[in-house]
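Sharing a structure below in structure tokens format, with a few things to ask.
What you see is the complex with one protein chain gone and the rest in place.
Up next is chain A:
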Amino acid sequence: MNNYVDYTVGEPVSDSAAPGGSIDTRWERHRFGVKLVNPANKRKMKIIMVGTGLAGGAAAATLGELGYQVESFCFQDSPRRAHSIAAQGGINAAKNYRNDGDSVFRLFYDTIKGGDFRARESNVHRLAEISRQIIDQCVAQGVPFAREYGGLLDTRSFGGAQVSRTFYARGQTGQQLLLGAYQALERQVQAGTVTMYNRHEMLELIIIDGRARGIVARDLVTGETRSHMADAVVLASGGYGNVFYLSTNAKGSNVTATWRAHRKGALFANPCYTQIHPTCIPVSGEHQSKLTLMSESLRNDGRVWVPKEMGDDRNPRDIPEDQRDYFLERQYPAFGNLVPRDIASRAAKAVCDAKRGVGPTGLGVYLDFSAAIERLGRAAVAAKYGNLFDMYERITGENPYEVPMRIFPAVHYTMGGLWVDYNLQSTIPGLFVTGEANFSDHGANRLGASALMQGLADGYFVLPTTIGDYLAGAKLTPVPDDAPEVAEAEAEVAARLDRLLSIDGHRTVDSFHRELGHLMWDYCGMERSDEGLRKALDRIPELRREFWSDVKVPGSAATLNQSLEKAGRVADFLELGELMCLDALHRTESCGGHFRAESQTDDGEAKRDDENFSYVAAWEYTGQGQAPVLHKEDLVFEYVTPSQRSYK
């Protein structure tokens, strides 16, 4: 018997906020059309921000500058530690400083195409327009971008684009952009407009009269759980890649804030769209707690190969040239080692599935710099990649100048998230969602250097405009202290924490999380099939039941209790994982990061099915173990004509 639930199809959903007319002026016309809140009234309005990464930190600072009262929450001990800090490569902007033919329209076009025609044109065009202002804003804040000798800003090329539009700060662009937002945020803390709640975790959304009016948050130090009320709530809580247990995400990254909102009625869109990054350091053993990304730029000079023979465990230096398979160069002669992320990842998986993978686990391929060192000299290679080589050696103990690096794909980013309209408002009025937490701009595959762009566009420029429109028109009355919805939400949270602590079973939270991660990786990872997804859908509900009857969470709720924090997050991942598999099962086409084994071209490439799947899949929660309802938002392409991608 199948454990998994099926789904039903409900009414289509549409983005009623999206403007029509010429795409060039949609955002400008929309900005003029929104209602404004006068400065005296802003001071009386309170906004809750959850998450302090690029999207959340930038928005909290900007809303504070505008005069709103902002309460900002993060689970880390400082807002500056949000996972945006770890982004390496850069941020795209259509500045055309290189005079190489870039434009807003080209960035818009590349992003729509890179997303495999599964994103909205209006949103992406706005993103491309705002990209230019973001660079201005960050430079004004003192972000130390790389510069040329003339003192002007440097740029570099990135995947999926033929122009040089990526601004960067060495390999720490995310860190420097986040520090800009964090410092602007702290300035508002000092000014009294923003109140920071560090080491606080949102555990529930409070809805009153159909509108988001507050959250229940737990103080992770004292354990105190209480409600915080506001006129609007913004979730900027990041992505859910940690459903796979192993990912490049920070250990604390989680889905709880958005999942709690989903359970309260916010639609969750395209949950199966995940990005697998091809160049990460492979797993070294069962103890592994996270995966580390090695910048994509390494594929400029590194050659990817595995032995031709199965089970060839000789030292790579002893394997002669004619017994090596440079599989990317062989399969994709036009792009070679520089094929896009999804293609490179799948090809690496295929050779490992064929038992030709390398390293102790067999899950790895070589990234070999010997040809580059021979051609350019060791010093030149060190100048380009020295810091990455050092990091690799620090982690693996192997010197990549002497032996080839071993790499393997890893979960990196989630394109899916809560459904939002053009105003970044979810299906719950007053609940806004920004950055990786929403689903909006990357379609089925995100291009490199676009995540930072989207987080900051949402945070600095889009949300501060659109949330005013909501607040000006909402006519909210204060929430009475004894509102039953508040007491109910607080009670739900308390009961859940109690339940987690009282099970006192035999397995740790991490052991459940690992098992879920294995299932997700095996069946809902780089390649998905009908058979595999059904297996996962059979097992996940069982695993969830085991969790709720056999998990062991020591300690109490009235103190700093990291096991309890993890348990709540894993409980939500155990629900999300099921929805991801269901979404992946229903979408029988391949697109972007979602590769269905059944939907490929004759030569093994992803085959989209525009006739049947040119829509956003927005899922409605109907209860744990109940069939969710699928609401489709049709995607309309007026400016870019969908085509099949080819990199041969």
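To be clear about the criterion, contacts are C-beta pairs under 8 Å (C-beta built on N, C-alpha and C of every residue); 3 or more make two chains touch, one makes a residue touch a chain; residues count from 1.
Criterion: contacts and distances are computed from a predicted model.
According to its UniProt record, what is the protein name of the omitted chain, chosen from "DJ-1/PfpI family protein", "PTS system mannose/fructose/sorbose family transporter subunit IID", "Chemotaxis phosphatase CheX-like domain-containing protein" or "succinate dehydrogenase"?
Per the UniProt record, the undisplayed chain of the complex is "succinate dehydrogenase".
For a quick check of understanding: of A:119, A:184 or A:576, which residue touches the chain that isn't displayed?
A:184
Taking the full complex into account, find the residue in A:41, A:103 or A:198 that is in contact with the omitted chain.
For the chain that is not drawn, the touching residue is A:198.
Out of A:12, A:33, A:142 or A:210, which residue would touch the omitted chain in the full complex?
A:142
Even though one chain is hidden, which residues of chain A still touch it in the full complex?
58, 61-62, 65, 76-81, 83, 85-86, 95, 97, 133, 135-142, 144-153, 169-170, 172, 175-176, 179, 182-184, 186-187, 189-190, 196, 198, 221, 248, 250-252, 284-285, 287-290, 292-293, 391, 394-397, 460-461, 464, 506, 508, 510-511, 552, 554-555, 559-560, 562-563
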